[in-house]
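One protein chain is absent from this view; the other protein chains keep their places.
Note that the chains take the letters A and B in the order they are written out, and that residue 1 is the start of every chain.
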Amino acid sequence: MKNIIELQNIHVSFDGETILDHFNLNIRDKEFVTLLGPSGCGKTTSLRAIAGFVQPQAGKVLFEGKDITKLPPHKRQVNTVFQRYALFSHYNVFENIAFGLRISKTPEKEIKERVHEMLALVNLKGFENRNVAQLSGGQQQRVAIARALVNNPKVLLLDEPLAALDLKLRKGMQNELLRIQRQMGITFVYVTHDQEEALTMSDTVVVMKDGLIQQIGTPEDIYNEPTNPFVADFIGESNILPGTMLKDYLVEFEGVEFPCVDAGFGENVAVDVVVRPEDIKIREPEEEALHGVVETVTFKGVHYEMMVRSANYLWKIHSITCREPGTKIGMKIIPEYIHIMAKEAGTAN
Amino acid sequence: MRRFIQKSYMGLVFGFLYLPIAYLIFFSFNSGKSKVIFSGFSFKNYVNLFQDEQIMQALLNTLIIAAISSVVATILGTMAAIGIQRLRKLPRNAIMNITYMPVLNPDIITGVSMMLFFSVLGISLGYGTVLLAHITFNIPYVILAISPKLRQMDVSVYEAAMDLGASPTVAFRKAILPQIMPGIISGFMMALTLSVDDFVVTFFLKGVEVETLATVIYTTTKTRINLSMNALCGVMVIVVLIILIIANLPAKQNAKKREE
Partner (left out) sequence: MKKHLIAVPYYVWAVVFIAVPLLMIGYCAFTDASGAFTLENIQQITKYWPVMLRSLLYAAVATACCLVIGYLLAYCMAQQSERTKTVLMILLMLPMWISFVLRTQAMQDLLDLVQNWLKAAGIDLQVRNNALAVVLGLIYNYLPFMVLPIYTSLEKLDKRVIEAAEDLGANRFNVFRKVILPLTMPGVGSGIIMVFVPTISTFVVSEKLGGAKFNLIGNVIQEQFLQVYNPNVGAAISLVMLVLILFILIIFSFLDDETKEGLL
């Protein structure tokens, strides 16, 4: 698959503060790419660089191989769904969606057809004469999407489009966005700080922090094979603790040796060990070498969350069986669930 | 290029706004008596200004009228805004329409109508009528400054205060008043400004013995060349500039905070 957008060595800083630090990213055609990270990580800025609202101090933005770095936003073939929608309050739903078509002087008959097509796509048939201020958040969101898509962009940029919606509506809109993306067959570049949203929707997730890419991969890769503690911690919940790689396929942590599936770190090398809370099985203390004492128990709806103290580490365990605080337990971790990360200067803590 | 055109345009328009004032102030330093020929630099017009009893009396009148009328208007207006908020739609619209009258009417109508009113009642024009008129055109601005604050106000704070044991009066003082205080203050400042600035309404209601700064300027400039007026303009510019700079300082700091 070819790259539709390439960000090459993009550098952006405001008032001396670096937002994007020589940033490189290739986005493939027809892909659903999500830029994920905490606020201030530069994800929105990268999106705005693609849209043309941010002029990078260095680097290039390529669109289908052509340099568009100096091209103003209105000449780019990408459209944006803005955070909190940015609808035109002086136009009704129809005119909002027709805006881009009117700018490009599309014949009236075609405008009508296309707008109605879009209204059908976003399930807003019959809303064309409504005032946008009277729509609910979810409906405004649909208008914003239709308004961008009516121009047949090759890439749709979405800047935290669901952030202002409540949880239930957000789930519904996630599915709908996926359906729209499949139906239109175009590239979506999606910005969010919600890791769950990123994992459920995307073909590719780009995890960012401080203007740098931490990891690029499929949602499965990112979740199962985080490359550093930041990613491991940011994506889902994790137990991250120091350990030693004794040799290939054997790791030691908390004074206990565990067989694992990782190799190639060398012998007796300090590493970080990642274990997801749901991957630890509770056993009787005499059955397992790794022991701990339950400190707190919280019921979380589908499982219990227990904080368990072992020799040097406080574990978070998700389990459907419950143990009272003060109980001594054994912890079973199978090799497949132990993920080893090389220690990185600066990121380990 | 764009920036340059913008800057030149702004320069041009502000030049237009300031050229006459600058000219006036320049001649306030004239040692001669002409407004056209500058004979030499001197402060004598400023000395004359502060020794001119008529002007100083007018200044005092202006300040007293402004102070009394804006205080009364703020108290009446605050009470009115709170009461109006509780009215049902129809009577509220009726009273708001009357309230808008002095805001939308030209000053001359306000002045003339009150003049007619007082003359029909046989009340002679003077300090009292000027004061009544100033309060009248000030109240609407106070109400209009407070009403939006009352509408945005979080009513539950009032209920919370009562829930925590405050009497309605205490709850009002501790929960509502602080929330609408910015509106009250800006309404008061507005009233003060309008009152100091007013010429037309005062002109129709002052009768013969009361003069405010604005009416003195009018009568003085009408009859003779008096460079004290130029000096007065210079003093006004300085005073207003200081007030504006002070007023804009906290706004700047707030803007900075918001950016962070």
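In this section, a contact is a pair of C-beta atoms (placed from the backbone, for glycine too) under 8 Å apart; a residue touches a chain by one contact, two chains touch by 3 or more.
No experiment lies behind these values; they were computed from the predicted model shown.
Although one chain is not drawn, the whole complex shows that of B:55, B:115, B:145 or B:210 it is B:115 that touches it.
Only one of B:27, B:46 or B:188 touches the absent chain when the whole complex is considered: B:27. Summarising the interface, chain B meets the missing chain with residues 6-7, 9-10, 13-14, 16-21, 23-24, 27, 35-36, 76-77, 79-84, 86-87, 92-102, 104-109, 112-117, 119-120, 132-133, 135-136, 139, 143, 147, 168, 193, 197, 199-200, 204, 213-214, 217-218, 221, 229, 232-233, 236-237, 240-241, 243-245, 248, 251-252, 255. Even with one chain removed from view, chain A keeps its contact list with that chain: residues 51-53, 72-75, 78-80, 82-84, 86-90, 99-100, 102-104, 147-148, 151.
The rule is simple: only the chains that are shown with their structure count from here on.
Averaging C-alpha coordinates per chain places the centre of chain A 55 Å away from that of chain B.
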